[in-house]
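Every protein chain but one is kept in place in this view of the complex.
Each chain gets a letter, A and B, in the order it is written, and its residues are counted from 1.
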Amino acid sequence: MPRHIVANVDEIPPGERKVLEVDGRSIGVFNVDGEFYAIRNRCPHQGGPVCEGYLTGFLKARIPGEYTYTRQGEILRCPWHGWEFDVKTGQSWIDPKKVRTRSYPAHVSSASAVQSDPDLETGPYIAETYQVSIDSEFVIVEIP
Amino acid sequence: MSELYQSVIDTDIHNTIPSLKTLYPYLQDFWRDYLEESAFVGPDAHDYPAGLPFSARADSKSSDGPPGSQMELVRSNTIDAWKAEIGILTCNYWTTSIHHEDFALALSSAINDWQIDAFLNPEPRFRASLVVPGQNPELAAQEIDRLGGHPGFVQVIVPVRSHTLYGKRHFDPLYEAAVRNNLVVGIHYGGASGHPPTPTGWPVSFLEEYTGMTQLFQSQLLSLITEGAFNRHPDLKVSFIEGGFTWIPSFIWRMDKEWKGLRHELPWLTEPPSAYIHRHLRFTTQPMGAPPDPVHMSQILDQMGSTDLLMFATDYPHHHFDSPREALIKGIEEPLLGKIMAENARNWYALPN
Partner (left out) sequence: MTVTSAETKTQVREQHAAIDCDIHNAMPNDVTFRKYLPTEWHAHHQSNGRRGHVGSGYPRAVPHAARVDSWPPSRLPPGGDLGFMREQLLDYWGFDYGILNCLGGAGGDLNLPYAAALCRAMNDWQVSEWLEPEPRLRASLLVPYEDADLAAAEIARMGDHPGFVQVLLVCRTREPLGHWKYWKMYEAAVRHNLPIGIHFGGAGGGPITGAGWPTHYMEDHAGMSQAFQAQVASYALSGVFDAIPELKVVLIEGGFAWLPPLMWRLDHHWQHIGNGAVPLKRLPSEYIRDHMWLTTQPMEEPAQKAHFAQLLDQLQMNDRLMFATDYPHWDFDAPTTAFPVELDSDLKRAIMADNARNLYSLL
């Protein structure tokens, strides 16, 4: 599976995201409490740039007035029609079985591993980051 | 006529009082005097202009009172004529539209006691709807608890033109009482809240107002679902009476679409709105608002997404058709026909086999 370096770890602090093009595809990379997740920036509904929507929580209630707010910072709401997606799995809340965005494995790799990994394909971001922060860590996204 | 159908349950037959004097024996003295002294003539509604042929079939008229007020005539024109097993009376004397709430309760109770004496006791095939002061849900609950255990009452009836939308928590006492007494809540065409009946003001013609009431049914349905009325009262059943039904598929498409994007504002809705409609709502068949092309009617029936939703109604004494044959929904066959003509209502109102 081709792997792409998409960002320097420091560049996407917790709660932040980066939207970029990898291999002709627009992808959003999210840092949720130190864990990285990557989502295709194309909403399964009408194709809106889903990664540019609010990153928010999931509101639950049994009846009006009894609100429970959970999973703050883990729910992505499409900037067009507001469908909600789980940033960790790409799953849509309204119909989890049928509707999901594509999510890609994302993980953090140390610089030495990057240099020694022959499978790694470099993404568009690589030119600058690879060169300047050789001892730092990079975010890698695998694109099947 | 009735050989057209295996069995028939008519879910919308209007009965009403012969005159306010009919209620005197059922009212306390001070309310009787209040009535006399104030020259009260009835709730301020013009649901059916008296001079319009549509408002009353010719055979419903009698010199003894307004159409729907004489039990024998109602019986012969409805359940006898149709060989119906059961006819559900829907008294649309809108005490909900009277601003004086205690007076509205007193009138409601008097009407309900009169319904028992004049319709339910003499004719066991009739069931009735409890008239309540819907503008005050606490008082309405009081009346529901007073008579809700009577086997003749199967429903509480309120007008679609309410002061406040029916989904609001304001109505909880009414809904709790209905559920407690195993009664359906019937929301019926008409009423007078004082609000303009449309979102764009007061219509000019009666036709505009009459057809526009369907939009108000849509608003009430939106309210019941978005406010979580069915989450708060999981056993609540609501019948929409005389509001039409061909609008339901398009309404569902819009509402389910809205929910997908605005769910976060209505987190108690764990399913699309259509699921609540299928579980908690039923609709009577008149006025049908039928498309001229029967193919379109079959499409609509299919698009409703459930065969349980429709319940046959004549809407007596209002004039929708000249014979039972005309009342048929063209192109409908068994088993759907049997469900619409009787079985859906039987299940909904828990009527005997």
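The definition used in the following text is that contacts are C-beta pairs under 8 Å (C-beta built on N, C-alpha and C of every residue); 3 or more make two chains touch, one makes a residue touch a chain.
Because the structure is predicted, anything quoted here is derived from the model rather than measured.
Contact with the undisplayed chain is limited, among B:Gln28, B:Ser76 or B:Ser250, to B:Ser250.
Residue B:Pro199 is the one among B:Pro199, B:Pro335 or B:Pro352 that touches the chain not shown. Annotation: of A:Arg25, A:Arg71 or A:Lys88, A:Arg25 touches the absent chain (contact as defined above).
For chain A, the residues in touch with the chain missing from this view are 17-21, 24-26, 41-42, 45-49, 52-54, 79-82.
Touching the omitted chain from chain B are residues 52, 54, 160-168, 193, 195-208, 210-216, 218-220, 222-223, 226-227, 244, 246-247, 249-251, 253-259, 261-262, 265-266, 274, 287-292, 296, 299-300, 303, 305, 319-320.
The definition used in the following text is that only the chains that are shown with their structure count from here on.
Computed from the mean C-alpha positions, the centre of chain A lies at a distance of 52 Å from the centre of chain B. Residues of chain A touching chain B in their complex: 45, 56, 59-64, 67, 77, 81-84, 93-94. Those residues of chain B whose C-beta lies close enough to touch chain A in the complex are 169, 227-228, 231-232, 259-264, 267-268, 272.
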